[in-house]
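The complex is shown incomplete by one protein chain, all other protein chains being positioned as in the whole.
The block that comes next holds chain A.
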Amino acid sequence: MSGRARVKARGIARSPSATEVGRTQASPLPTSVDLSNNEASSSNGFLGTSRISTNDKYGISSGDAGSTSMERGVKNKQDFMDLSICTREKLAHVRDCKTGSSGIPVKLVTNLFNLDFPQDWQLYQYHVTYVPDLASRRLRIALLYSHSELSNKAKAFDGAILFLSQKLEEKVTELSSETQRGETIKMTITLKRELPSSSPVCIQVFNIIFRKILKKLSMYQIGRNFYNPSEPVEIPQHKLSLWPGFAISVSYFESKLLFSADVSYKVLRNETVLEFMTALCRRTGLTCFTQTCEKQLIGLIVLTRYNNRTYSIDDIDWSVKPTHTFQKRDGTEITYVDYYKQQYDITVSDLNQPMLVSLLKRKRNDNSEARLAHLIPELCFLTGLTDQATSDFQLMKAVAEKTRLPPSGRQQRLARLVDNIQRNTNARFELETWGLHFGSQISLTGRVVPSEKILMQDHICQPVSAADWSKDVRTCKILNARSLNTWLILCSDRTEYVAESFLNCLRRVAGSMGFNVDYPKIIKVQENPAAFVRAVQQYVDPDVQLVMCILPSNQKTYYDSIKKYLSSDCPVPSQCVLARTLNKQGMMMSIATKIAMQMTCKLGGELWAVEIPLKSLMVVGIDVCKDALSKDVMVVGCVASVNPGITRWFSRCILQRTMTDVADCLKVFMTGALNKWYKYNHDLPARIIVYRAGVGDGQLKTLVEYEVPQLLSSVAESSSNTSSRLSVIVVRKKCMPRFFTEMNRTVQNPPIGTVVDSEATRNEWYDFYLISQVACRGTVSPTYYNVIYDDNGLKPDHMQRLTFKLCHLYYNWPGIVSVPAPCQYAHKLTFLVAQSIHKEPSLELANHLFYL
């Protein structure tokens, strides 16, 4: 509970600071919706951009917009910032051509659509000033909109900057309007710029136009996506509603402006905070209820149903009830019950409920005291899925089953969306007034790169499917395993029997894969997390190679406390297994095989390899995520290969506060990794390829300006003569494009190894898409690679194939994974640290894949 701001408002419910009852500003969350201010929010989108492009003092005037829309503006701005980082022009070998040629060509359909407009199409950017000046943005907009001069024109206006698709007759247009009290306001509309369709500002305006159009199709905007609330998918047993919808955007791809749309679902919870609290109370009983309740609720985001705002719960005030009074803005006192009845016609039914306290975010230019809002639990809906919910396998399975769409289903939805846009008169009218025309769906040609062979100790295997080769290698010995001689098993009385039978099975399968497992010391402990940790502390000595814990339940404290102790306090590889997993009938062999493989890796063994044509290559994976407990801490995981065969790894995890610190710690890591490489290979690697995951929107600049130079300098400093050649590749699992193959008049997922490096890529980047996973029932999402730095000068063909090879080397899964293995390792490591350990693991474990 430490670290969070305890906002105790006991007894001050009557003070002015607590006067806001849920009718105040939205919290600055991307998920919140600000329907009452739609025009403002969409127009803010372009304010964000124009602030970069013009040095306009009015660019700041959006200060009086809701913070929600500000956030949205910032997000757009970040996307846009990434696009202005042109990395390809510095890479000589791909300046003319960045496409590969090897592999079998495959025809692909995409979720991208042409957007047609006249050749000479232009957007006119005007600047509007008011004399006398008006502070209210709303009034500015109202005055301009109500003026007959502009009434029939396609326009977008945010209070200062006006976009028109038709030029006004004069460069400077003077209009005047009168307000109440006979005040004449003069509006001066001055032409600032004429923008071609490829201009970034134009793209922002296109996005605003399409947002308007989707609203005209009765779709509901949440964040940047649009949902259809009239066709919800319900999961009543988990109190969830799923709204189907689309994520849409307009952007400039390789050679033209394209509209992209992807199916998306919004998860809503049909549960009020009061219902949640009541249920919780029944479970816990009164004794520890308040404490548990605070632990569960504080930090969550709630949606108030009467005004559609979102708030974060900062505290719960158990002393204030709905029958208490508060002071309204006009100074009068009113009870919460009466207030909601009068204002929203809502009857509060439970008069004993406590109040949720939310600390309202202040605007940037406002230094006044932060205000609190008291919210009634009965009127607040929970939003999003809690960590607890996402860890519930049944729940996530239910959600996945409802939302999974095969390629054909996805294609149908897209077709329907396009059809709706073209049929809806309002939507078409909007497009036409701007001079736009919705075009055809884009098809392109990809290539399928050759499949990889899996190298085992004395066998080379060509798997039937790269998705899962466990059957193909079942009889083969793994590359290298260290014998397990001294180890412990911790289990409870209840699980002792199952532990014994599992042990037998484990030793048998380990033996057949060439991994010698001796009989361990079995220690019986009581069924509570503290007992497990005590036993570990008592029995682990320097000789112990590995500790296995058979956990009686999936309560998180067991896992966390054991991992925390054994990863940093007393570094010994550990293996946790749920007793329930071992009880699964008929699954024992495959479970034992999987666990034996993990144990091998944790001891420093190697499972399999693929052919790597480059002789002295180090690959590095970097991932970043936020710590689950203290959200301002960034967990940076780095994993580097330390042998030419790319089967052994050096892993390190560092906690940092800011993005620039991340760059600094990369240097520390790289130096360590290069030292390790030198130690094992007596030389430095000729080539280094860094795969960087965990990059958010707008961070590309930081990467190019800070991280790449830091990596370069650490490489340069580690060698006195010729230093290793470096490439840096940004890896993104989430990207807009989807690809389908057409087969027998229906669409399907493209085969594994499909590469796309044209049309759906960006002209200013050396980038490509690679499909390196299978989706049995859903639609596969391609992984996006952007090579932002490249000294190695590998041909695009080779870069793509090497990346594909690396997707085969993740030892936790005998099959291909969606990102290169070093990235997946780094991800697994950061996840363990962020969720369970919350501090840096000991360096003594750095040579083992202890986090699998």
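The rule we apply is simple: a residue touches a chain if its C-beta (ideal position, glycine included) is under 8 Å from a C-beta of that chain, and two chains touch if they have at least 3 such contacts; residues count from 1.
Just so we're on the same page, contacts and distances are computed from a predicted model.
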One chain is missing here; what is its name in UniProt, given the choices "Phospholipid/glycerol acyltransferase domain-containing protein", "Small RNA 2'-O-methyltransferase", "Cytochrome c oxidase subunit 2" or "COMM domain-containing protein 5"?
"Small RNA 2'-O-methyltransferase"
Would you indicate which residue among A:304, A:495, A:702 or A:818 is in contact with the undisplayed chain?
A:304
Have a look at A:394, A:721 or A:744 and name the one touching the chain we're not showing.
A:394
Footprint of the hidden chain on chain A, which residues?
20, 22-25, 33, 35-39, 64, 66, 136, 138-139, 141-142, 145-146, 151, 178-182, 215, 218, 220, 222, 229-230, 232, 234, 236-237, 239, 241, 268-271, 274-275, 277-279, 281-289, 292, 303-309, 329-330, 343-346, 349-350, 352-354, 381, 388, 392-395, 526-528, 553-556
